[in-house]
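Reading through the structure tokens given below for one structure.
Note that one protein chain is taken out, while the other chains of the complex remain in position.
And then chain A:
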């Protein structure tokens, strides 16, 4: 029983990270229709930047803020230098561009940082808390509440603020949005910035538990994709639920089946979703604009 509880705890922890990554995807997808394969790199940029700043003696919370800023800047640069110049490009070109950007960022991180695996101490110490026979790291609570806070913030931002409504209007019809005076270009910049910030924050929070290195971005992106697809593409609630489910499936696989193949769980989920219910749990029936 306590064993199961332990797996559930670690599943929810990593699940919260995948949920944050999936929320980042959803943000960019809803605003621009682009599936951003470089989403995992934002997580790594956040984690590595924080790790290096902390190693240099920068106070933890300042390092965390700077790491999120670094991720955000990269997100805006990605939009301005790679996505916007190729606007109106066919879908296949956009896939290649974001994949290329993700590989480029991976190489850049290898240059700027190094090839080692990094971590730093949790924000509230390393002493595990005990309850009902299971242990939980204080950092896990940071991750879970952090992801939930991101979800609540994004929900509030998108529905209650002028800027958020601008993004939604741009997403549903760019021309119409521009005609009623919304600065659509700014809305696109903002959605990439927010999405990158969410990714970088996930990296900052998760690195003490999951560790990070320059080359894990693609795997994180894949987990985020499976979360998105399980929950339903385009749905923020779906991203949250999908992320938690993927985390739980993964940790139960590692616990009861084989820890060698825990990363395979995410892929199996993608295949099952595609075979059985392509629109995911919360998604609308998939239709394509022609």
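Keep in mind that, in the parts below, a contact is a pair of C-beta atoms (placed from the backbone, for glycine too) under 8 Å apart; a residue touches a chain by one contact, two chains touch by 3 or more; residues count from 1.
Heads up, the rule we're going with is that contacts and distances are computed from a predicted model.
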*Choices "Amino acid/amide ABC transporter membrane protein 2, HAAT family", "Spermidine/putrescine transport system permease protein PotC", "Electron transfer flavoprotein small subunit" or "Oxidoreductase" - which one is the UniProt name of the chain not shown*: "Amino acid/amide ABC transporter membrane protein 2, HAAT family"
*Which of A:82, A:209 or A:252 sits in contact with the chain that's absent?*
A:82
*Per the definition of touch given earlier, which of A:5, A:58, A:95 or A:209 contacts the omitted chain?*
A:95
*At which residues does chain A meet the chain that is not included here?*
35, 37, 82, 85-86, 89-93, 95-97, 99-108, 110-111, 218-219, 222, 225-226, 229, 260-261, 263-264, 266-267, 270-271, 274-275, 278, 286, 288, 290
